[in-house]
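The other protein chains are all here in position, but one chain of the complex has been omitted.
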Amino acid sequence: MRSLIVRYPVADGVFRVLTTLTTAAVLGIVLWLLLGLVLKGAGDLSLAYLLTPPEASGLGGGISSVLVNTLLILSVCLLVVIPLGLACALFLTEMVSPASVAGQATGYCLDVLSGVPSIVFALFGYQLFAITLGLGFSIVAGGLTLACMALPLMVRTSQQAVLRVPADLVEAGHALSLSRAGMLRRVILPSARHGIAAGIVLSIGRTLAETAVLLFTAGYVLRLPGSLLDSGRALSVHIYDLAMHVPGGQPRAASAALVLVALIILTNLAVHRLLKTHRD
Amino acid sequence: MAPLIAELGLLFETQTDMRVDVQSGGSGRGINDTRNGLAQVGMSSRSLTADEVAWGLVAHAIAWDGIALIVHQDNPLAELEREDIRAIYRGEIRNWQQLGGAQQAITVINKAEGRSTLTLFLEYFDLESSEVRADLVAGENQQVILSVAGNPGAIGYVSIGAAEVAEAGGEAIRLLPLVGVPASVAAVRTGEYPLRRELNLVTLGTPSPLAAKFLEMIQMASVRPVIEAHHFVPVPQ
Partner (left out) sequence: MSLYPSDRWLSAALFGAAVLVGALLLGIVVTTLIGAWPVLAEIDVALFSVDWQPSTGHFGMLAMLVATLAVSLLALLLAAPLAVALAAWLNLYAPGVIQGPLRALYELLAGIPSVVYGLWGLIVLVPLVNQIAPPGASLITAALVVALMILPYGLLLADSDFRQVPTAQKQAAIATGLSPWGTFRCVYWPLCRGGIGRGMVLQFGRALGETMAVLMVAGNVVQLPTSLVAPVRTLTANIALEMGYASGDHRAALYLSGLLLLAIALGVMRLATGRGTP
């Protein structure tokens, strides 16, 4: 073992300076980025902005229809990914042992899925949902593809949440001869609900940021959809369109970006709250 | 073209009960999607090729636009000769100084594959795609404009409509005249500007009754101001 009192005066100083400087530098760049966004886009922000539909391809008006589209796509995504993700997580925790073939295979598939690049999901979603299943550019196609992307995340977080259910609660359930279904309903899910909720919110956050996939599946249409089979643009796509396709659209893109950032802040806060209560 | 059609679509919706969905994706896609039935009407910012007409596609011209060469605001050169432009894009002239400008490397901006702007540009300047030596490839007009505005040595080409809007909005670009004709919507209107293109709505065969109504609405005089607001020239009836 080394000697008990260890000091490296030079290394100490260098380490301290380096890490502090890098933190300051990175934070500086980040602040610069965020400030730029605020300066360019804050002017447009108001309640009216959120509640009015866009005009002139987004150069005027607000983003109400875009927000509705985003909400609808999110809903389709969650409607699919929550039951599927939860079911798969429960399969892994309750039905099979991690060492079994089924457990390993499923775990492997999930790991691989989480590594698939988003552009490949875009191609997949476009080919399968939009073309083969005939959904065309639609909210449903977008939501389904996003569900595929969010699935590994949902499964993993649900798994963790379920595994944290105290063993004595589970044993109490067994002692009461609860069926498996009963066990889930009355013991495991209620106990794990915060962790599961955190997983849901994390999936929401991940989904909100996705752009490439939606370009290929949900499309660009700006106004309120008549049905889920209609195309509708999400907030991230709106930002991209304003920045790249509409002359003079950058300040508007910045405003929309600020709204998106605000939404992400909210989801992060929600996850924190949920996980905190979970740990108690 | 998409922002224009999107607005016209909205106009149509307020007048009738019908919905118009506008997807962006470029002329190639507009034509392809129309051809295989994914879309009832396709947008194309160029005329149809002989092959495309043979497939049964019909073009309905709704406006004219021009393609302008743009440089940075601070670039002292007032105009470029055709041969110079060809040489620049072939990579033979690398510095503005060679043309009497500032000591500045030329940054050549080209459009990506499939864009009609690229096709028309190459056609007008008699260049092959493989001949072009670009420093930057942009997907959209806006990207070209942003890149030129941020680079004193850059040169690129975009739709005149988009460039005029950007210039008016304060972007640091300047439109170059072609063979002495200033690159402006006015010059496109009079037909003087040589590099102009048709903005078309394309249908497979005769348009469906709904599409026909939409096309009819666009030809109306009351719709002209909308087209002009986007810095395009409505096709005279």
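Note that the chains are named A and B in the order they appear, and that numbering of residues resets to 1 at the start of each chain.
In this section, a residue touches a chain if its C-beta (ideal position, glycine included) is under 8 Å from a C-beta of that chain, and two chains touch if they have at least 3 such contacts.
In this text, all values refer to a predicted model and were calculated from it rather than measured experimentally.
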Query = Of the listed residues A:Ile63, A:Cys77, A:Leu135 or A:Leu151, which contacts the missing chain in the full complex?
reply = A:Leu151
Remark   = Residue list for subunit B contacting the dropped chain reads 24-26, 28-29, 32, 105, 107, 109, 112-115, 129-130, 134-139, 143, 146-147, 150-151, 153-154
Key: For subunit A, residues in touch with the removed chain   = 2, 4-8, 11-12, 14-16, 18-20, 22-23, 26-27, 29-30, 32-33, 36-37, 83-84, 87-88, 90-92, 94-95, 102, 105-106, 109-113, 115-124, 127-128, 148, 151, 155, 179-182, 184, 205-206, 208-212, 215-216, 236, 239-240, 243-244, 250, 253-254, 257, 260-261, 264-265, 267-269, 272
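Note that only the chains that are shown with their structure count from here on.
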Ask   = Can you give the whole-Å distance between the Cα centres of subunit A and subunit B?
value = 37
Ask   = Of all residues in subunit A, which touch subunit B in the complex?
value = 56-57, 136-137, 219-223, 226, 230-231, 241, 243-249
Remark   = In their shared complex, subunit A is touched by residues of subunit B numbered 2-3, 6-7, 10, 19, 21-24, 38, 139-143, 145, 161-162, 165-166, 169
